[in-house]
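Have a look at the structure below before the remarks.
Complex shown without one protein chain; remaining protein chains in place.
Labels run A and B following the written order; every chain starts at residue 1.
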Amino acid sequence: MTNSPSTAPLLDVRNLSVQFTTRGGTVTVLDDISFTLERGERISFVGESGCGKSMTALALMGLLPAMGRVSGGQVLFKGEDLTTASPARLRRLRGNEISMIFQEPMTSLNPVFTIGQQISEVLRLHRGVDNAEARDRSVELLQAVRIPDAAARVDDYPHQLSGGQRQRVMIAIALACEPEILIADEPTTALDVTVQAEIFALLRDLGAKLDTAIILITHDMGAVAQMSERMLVMYAGRRVEEGQVANVIKAPAHPYTRGLIACVPHITSDVDALVDTLPEIDGIVPPITRFGRDECLFAPRCAKAADECWSAKPQQSDIAGHSSHSVSCWHPFGTEGSR
Amino acid sequence: MSDKLALDVQNLSVSFPMRGRGADGRRRALLAVDNVNFLIARGKTLGIVGESGSGKTTAAMAVARLVPKLAGNITIDGIDFGTLDNEALRQARQRIQIIFQDPYSSLNPRLRAGEIVREPLVYAGETSRAEQDRIIDELFEAVGLRPEQKALFPHQFSGGQRQRIGIARALSTRPSLIICDEPVSALDVAVQAQILNLLKSLQGQFGLTYLFISHDLGVVQHMCDDIAVMYMGQFMEYADRKSFFAAPRHPYSQALLDAVPTIDIGAQPTGGKLVDGEIPDLTLPQTGCRFASRCPHARDVCNGGVPQLQDWPGSTGHRLACHLTGTFATS
Partner (left out) sequence: MKPAADSAPRRGAEIVDKAQHPLREMVVMFLANRAAMVASIVLSIVVLAAIFGPMLHPVDPFEMVWAPFTPPGQEGFVLGTDYLGRDMLAALLNGGRVSLTIGLVAALMSVFIGISFGALAGFYRGLVEEVLMRITEFFQVLPTLLFSMVIVALFGASLEVVTIAIGVVSWTAVARITRAEFLRIRELEYVTASRAAGASNVTLMTRVILPNALPPIIVQAALMVGSAILFEAGLAFLGLSDPNVVSWGQIIGSNRPYILDAGFTVTIPGLAIFVTVLSISLIGDGLNDALNPKLRAR
């Protein structure tokens, strides 16, 4: 464990808040997010769409949309605060020390350049290698992401590849400079399940080989269980639960986490044990204009909601007996499977 | 016997014309659905599972006569739906309704929610305006929408609510068959459960028959009585739910199930188990098993002849199309 106080973590996000300025006023889309990431560690951000998972990633990369700004907190990458870093500094970091892959492999690649050119571009930009070397490296990278016959495929255009192969190329580009952090934003949502399994295996292997920390953004608890050691559950721009994946999935403390795990039909070989009705989480994520209020934003959908949930934002508290498992809830579930 | 059947599909094939001519000089055509057969008893659900490009949606749309079929018989409620034409077909369309994947593009943005549900009734032309109003009110309640929401336009609803409107529309003519084409895959996780539960409770309430198209095995397991696994236009395996999930027999079904990430921490998915082979060209005549090029158990025999759906030895109704039936080591 790299929790010794003397060494600073690779990434230390402290009380990060992001606000959007819209015609209707200012809204808090990220509210007091804190987490740390160690070298080579794998973490997942989980939640429904519109809960701030992708926004957190964009804030780390300095890629917030024009109407957004960091309104508080710090993003310490190897001790350097990225929220105050210059645009030039951020550009040097992006694609080099922190890189990202996206959901849609169809539109993330430029259709008019070969995949070899697109990988080489990153290498030339950040590593200053010459053309011949960039090409050799591109072939190696394509081999690393298990594209068959890489030496020939390096001159292919994106449309000549399948969806899964394009996502592999995106991974090759993202890993070209051996980044310290890879952010994968729903990287397999557009892909078939057999392809997804291959991409996950690839990410795990390459992450371990390069000692790259991986932040996986997903809504799929199965993906979390397969891909990550730690998880951070987000709801309406807030962190509601964080901990080791094994602990959280076995004994989710927040009603939202519990609902997310239970509402998905999980495959079993014994179908007689299945229930007819899935447990539901009522309603939908609140509109962004309600974010940031001093109340539990999950209360309208929560079966345990009581008066205090409506009157104040719950504070984060550690769960006894489980290191680094914390929850922000007025009425968390107990750790020993109590109902 | 036959009055218990809602849908009977025999030897259904669909092909799409392609540009150019093949080596034999004939016009090239892509065989998207190749000779599939299935039955659904009234009040039951058949799930067709497959990956993108497997032809599962095309097969369903051909059943609804929304894409032209190359061959095959489609019998709904004992009526030969597959051969109807023009006005007779238009009239009979109310027997099949569809719930679509995308709750955004499946509702006409210029119609109010109530009018969207009314539309099929108007085309069917058998109900008075007052009767239609009564049906609409009843359906809005059944799918969990408030009556005053009838006056709203689609853009004023959330994705899940839009899907409820789509479901109400599909129910309006009391169809014999409802095709659910990936009805929850565009929805947020929490909303998926709401819609799946709704579909199930409506099935109990109205005795609905579903043809359920999905790529998500978990959803199919939850929803369906029978399961057909489709690959490259053909059924690879066809069995009842219990038998299928207890022991999937076809190498492709096994690969699909293995690839689904589970929340059991210990169980790592066996990704990469499939062979990264050539995908067969569906414009060419078939010479062997379509799955052979990606099958981890493939042998020479797999490329000799087209495997037919056959009962697994010792079972009735658990059928698979595999030359190697039972002769490979199961994991």
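Basically, a residue touches a chain if its C-beta (ideal position, glycine included) is under 8 Å from a C-beta of that chain, and two chains touch if they have at least 3 such contacts.
If you're wondering where the values come from, they're calculated on a predicted model, not measured in any experiment.
Asker: Of the residues B:194, B:221 or B:262, which one touches the chain left out of the display?
Answerer: Checking each option in B:194, B:221 or B:262, the one touching the absent chain turns out to be B:194.
Asker: Please identify which residue in B:75, B:132 or B:173 touches the non-displayed chain.
Answerer: The single option touching the absent chain is B:173.
Asker: Out of A:53, A:153, A:166 or A:301, which is the one that touches the chain we can't see?
Answerer: Candidates A:53, A:153, A:166 or A:301; residue touching the omitted chain: A:301.
Asker: Among B:12, B:76, B:124 or B:219, which one touches the chain that has been omitted from the display?
Answerer: B:124
Asker: Write the list of chain B residues that the hidden chain touches.
Answerer: Residues touching the hidden chain, for chain B, are 64, 66, 90-91, 93-94, 96-98, 100-102, 105-110, 112, 119-120, 123-124, 141-146, 148, 151-153, 155-156, 166, 169, 173, 194-198, 200-202.
The rule is simple: only the chains that are shown with their structure count from here on.
Asker: Write out the stretch or stretches of chain B touching chain A in their complex.
Answerer: 51-52, 158, 160, 188-194, 196-197, 200-201, 215-219, 221-222, 241-242, 245-247, 255-265, 268-272, 274, 276
Asker: What residues on chain A touch chain B, complex-wise?
Answerer: 48-49, 146, 148, 163, 192-194, 196-201, 219-227, 245-246, 249, 259-261, 263-272, 274, 276-282, 284-285
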